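One protein chain is absent from this view; the other protein chains keep their places.
As written, the chains take the letters A and B, and residue 1 is the first residue of each chain.
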Amino acid sequence: MDLFHNLYIGFQTALTFANLWYAFMGCVLGTLIGVLPGLGPIATIAMLLPTMYSLQPTSALIMLAGIYYGAQYGGSTTAILINVPGEASSVVTALDGYQMARKGRAGTALATSALGSFFAGTVGTLVVAAFAPALTSLAFEFGAPEYFALMFLGLIGAVVLASGSLVKALAMVVLGLLLGQINTDVQTAVPRFSFNIPELMDGINFVVIAMGVFSFGEIIANLGKSAEHREVFVKKVTGLWPTKKDFKDASPAAVRGTLLGCLLGVLPGAGPMLASFTSYAVEKKLSKHPEEFGKGAIQGVAAPEAANNAGAQTSFIPMLTLGIPTSAVMALMIGAMTIMGIQPGPTVMTSNPTLFWGLICSMWVGNFMLVILNLPLIGIWVKLLTVPYRFLFPAIMAFCAIGVYTLSNNTFDVYCAAAFAVFGFLTHKFGFEAAPLILGFILGPMMEENLRRALLMARGDWSVFVTRPISAVMLLLALVMMIVIALPSISKKRQEAFVDEE
Amino acid sequence: MKIKSQRDFVSGIMLIVIGLAFAIGATNYSFGSNIRPGPGYFPFGLGIILAILGGVVFFRSLRSGPENGDPIGRMPWRALFCVVGSIVFFGFCLPRLGFIISFPIMIVFTSMAGQEFTWRDALLNAVILTVMSYLIFIAGLSLNIPLWPAFL
Partner (left out) sequence: MKAVTSLQSSQRRNVAKMLLVAGIASIGCMFSANAADVYPSKPITLVVPYPAGGANDMLGRLIGQKMSEGLKQQIIIDNRPGAGTLIGATVVAKAPADGYTLLVGGFASNSVSPLLFKAEYDPIKDFEPIGMFGTAPTVLITYPNSPYKTIKDVVDAAKKKPGEVMYGSSGNGSPLHMSGEMFTSQAGVNMTHVPYKGGSAHILDLIGGRLDVIFDTSTNSTPLIKGGKVRPIAVSGPSRLPDFPNVPTFAESGYPNFAVNGWYALYAPAKTPKDITNRLSAELQKVLKMPDVIEKLRGVGVTPGTGEAPELAKYAPSELEKYRKLIKDANIKAD
């Protein structure tokens, strides 16, 4: 079997002492970066590049990959502990993870996230090893109409994310879409709503909005309550480890999340993020207790975390098979390869098999290390929450402020975050939810770009969205979903029917 | 006419205003056609939709709401001012005064947002966080953060 031979080469490379060490260093560093709010893997990798030139290319790439998913792990940790989602895909984790933490179940949430991610990472690695070329062709199948349909489906899913009023959730989605319109129009290069501020020409950074709306808004709201009424975190922390029931609830969710993540992760751009949102929506729809979502449902942590991590693995596929970067981190890795004298691209697999398979196997090694590294840390993270709030919130604020500044070394982002802090507080006050806003904000520009590109390439023929099979199926799904949402009575009856059958 | 939900009343108005503002702003850009939408097509349409949704929230606030009228409640002016103010302060002072000066001041400023504020705790927190951040961000990660005042 070719696959086994390849994996054998890969593990031979990945399991050398030096490469294990670099994978470990990458994971440690990535986790550290990830738990610092706002600091992403990109700044870290960019900063480390010079020191990497002295390493073996394989070791350097293994370490970079370690930083990449270490940072994702770390990002979920802050999302759960202090409601600071460091990247788009952990926004969903924050929804239920943070609520679990407030109920004293931070340990369980973190363990679920770690175990779910490990499972997803293992499956994801196998998928990359076995099906990379096949999944590459999936990426080719996706043109503008398909992307538009997928994102439209995602947006409808965003409404499912909300646990409160439907109209308010819709309003937040639309508001997010509008905020996403602050940018330079892709087709005509017209800067929209930029008021001649050059920083606004590229739109508002996602992290700025997430931090302002989630973290700062939450802090203001917490401080607004008088000390007696405020119990941000339950004093008593129950069980660090998931119970048998937790496992039973979380496992199927993690499996479904993994599947979604593996598929959607391949798509450049929004893949892993869409996967985590979609898997959350799926779980909420499948659950017998959808009302628990948003209040600390363990499936709401397991599914998006698994989807996110599986997507993180398969998002390597276009880079590995084509040399095409699907994210800024990959672009950096490709840059590093080039500087180290390796020609990235489709030829790497044959011309440099030890590097190619070594990198794939090290993905699994890295995921394994992260679990080993993170499970013992859980106890410490949970203790962090017992720090009095008067010490904790200035620390969150301080780290967030530095993180926002380092996004592009520009104080404009800091001012923006201040504005969104006010906005976030108001949404909190008026009973609106932030997650649909964030999804609208991220998907909006991509949706518009793909819709207009699809029309441009089809010469204005709107039927292109229904004549192409993938796009038609997704739009149909979206339609079904809309009907289900619009008629809550139907869905309720159906759920009752399910219960009766059992 | 009695408002049944004050929170929805105010937020409905806000959504209408934001939606209309975007829609009016969008008229500066070419609208295009249904065959080939221009840069103004989406923001205009979305702005209108947001205004309509705001309208729904607004009118519903007049018809139904919780018993107590769903009041907005007390505004935490102090927390709002200190948190937002300290972020703006940090943004303004970082390039001018540098990290070493602006960072601890920001922490003390933001600590004042809490009702349990004491100078001792705030100063202690400022010192610890500044040292930690220096070690992590500047010594450890060597990020490009201005350290000292620009005029030095």
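Here is the rule we use: a contact is a pair of C-beta atoms (placed from the backbone, for glycine too) under 8 Å apart; a residue touches a chain by one contact, two chains touch by 3 or more.
Model, not experiment: these values are computed from the prediction.
A.B. asks: Just one of A:37, A:191, A:261 or A:296 touches the chain that is missing; which is it?
C.D. replies: Missing-chain contact among the listed residues: A:191.
A.B. asks: Of the residues A:23, A:45, A:106 or A:475, which one touches the chain left out of the display?
C.D. replies: In the complete complex, the chain left out is touched by residue A:45.
A.B. asks: Name every residue on chain A in touch with the hidden partner chain.
C.D. replies: Within chain A, the residues that touch the unshown chain are 25, 28-29, 32, 42-43, 45-51, 53, 139-144, 184, 186-191, 196, 198-199, 201-202, 268-269, 318, 322-326, 328-332, 334-335, 338-339, 341, 343-347, 377, 379-380, 383-384, 387, 408-410, 445, 449, 453, 456-457.
Note that in this section only the chains that are shown with their structure count from here on.
A.B. asks: For a test of understanding, state which residues of chain B touch chain A in their complex under the given definition.
C.D. replies: Of all residues in chain B, those touching chain A are 7-8, 10-11, 14-15, 18-19, 22, 25-26, 29-30, 33-39, 42-43, 46-47, 49-50, 53-54, 56-57, 60, 72-76, 78-80, 83-84, 86-88, 90-92, 94-95, 103, 106-107, 110-111, 113-117, 121-122, 125-126, 129, 133, 136-137, 141-145.
A.B. asks: Can you name the residues of chain A that touch chain B in the complex?
C.D. replies: These residues of chain A touch chain B: 32-33, 36, 39, 43-44, 47, 167-168, 170-171, 174-175, 177-178, 181, 185, 187-188, 190, 192-193, 216, 219-221, 223-224, 226-227, 388-391, 393-395, 397-399, 401-402, 405-406, 409, 411, 414-415, 417-418, 421-422, 425-426, 429-432, 448, 451-452, 455-456, 459-460, 462.
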